[in-house]
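Of the protein chains in this complex, one is absent; all others appear in place.
This part shows chain A:
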Amino acid sequence: MLSFLARRLGLLIPTFLGVTLLTFALIRLIPGDPVEVMMGERRLDPQMHAEAMQRLGLDRPLHEQYLSYLGQLAQGDLGQSLRTRESVWSEFASLFPATVELAFAALLLAGVLGLLAGTLAALKRGSLLDHGTMGLALTGYSMPIFWWALILIMFFSVELGWTPVSGRLDLLYDVEPVTGFMLIDTLLSEEQGAFLDALRHLILPAIVLGTIPLAVIARMTRSAMLEVLREDYIRAARARGLSPARLVFVHALRNALVPVLTVFGLQIGSLLSGAVLTETLFSWPGIGKWLIEAIGARDYPVVQNGILLIAALVILVSFVVDILYGLANPRIRHRQ
């Protein structure tokens, strides 16, 4: 386990270097620079442009810029936004809970419904229920997120008026940010009905963001379950007179969980990329929306370091999933 940890940690440095190089290069490949974007439609005086660029240090050769960026990172300095003059870290930290809340809700939805649907489909293999769920899962998986989001907004928000169109909370409510998680903060606050309002804001984005993971988890659970249900130990457990519920939930699902967990972990990474789109569509004030705006403004420090933070997060999550994997599967835990 220790050598495994060491190997994983050793991979971190090249991974991070790669991320910095990629984001540094890519954001500069987009036509336009921060000063041009800030000036907008107004005619830009070349003299002023050059001065502004010099002030921001963007006139230096690229390799110098990159090296000084790395130097900054080495000191733990994530720099500050060109637009707001706020430190990138504090902006990230204040927006991050919103994204976590959304991602967590989406994963919860995907995990619970996916496991349930996959298990039922496997148990009723070949039935209408099986074909129905798997057909739906395939549809969900193939659905373009932005289109799906718009359809849901049109139907539930515009036609039925059940859910709000955007944001995290109605302006009516004044909730003090304690944890940054709206569901918790509204519960802590005295505001009547704020919690339900936050929930109504959360539900559609969570569904949109959870759709693809839900489909993937449902399909994976089904195939893993089908495999496990054929195993000798399931037949042996039946021969011991165990109840169907115990067979399925204690013995089969536990073993089917091992491959599902891997998929689940992989989904967390793609969830963050999905969050960028979902947050933009629902004006959800999280890091996805923040990054999109930063790219639009060519806010180099925010884009570079925001993506670096997300990369760190994905790496952390996959690390945690690896550990969970060991917990779910004793054969891995005990391998020397």
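Everything below uses one rule, namely that contacts are C-beta pairs under 8 Å (C-beta built on N, C-alpha and C of every residue); 3 or more make two chains touch, one makes a residue touch a chain; residues count from 1.
The rule is simple: contacts and distances are computed from a predicted model.
For the chain that does not appear here, its UniProt entry gives the protein name "ABC-type dipeptide transporter", which is one of "TIGR03943 family protein", "Sulfite reductase (NADPH) flavoprotein alpha-component", "Glutamyl-tRNA(Gln) amidotransferase subunit A" or "ABC-type dipeptide transporter".
When the full complex is taken into account, the listed residue touching the unshown chain is A:243, out of A:139, A:179 or A:243.
Residue A:233 is the one among A:146, A:162 or A:233 that touches the chain missing from this view.
With the whole complex as reference, residues 231-233, 235-243, 246, 250-251, 254-255, 328-331, 334 of chain A touch the missing chain.
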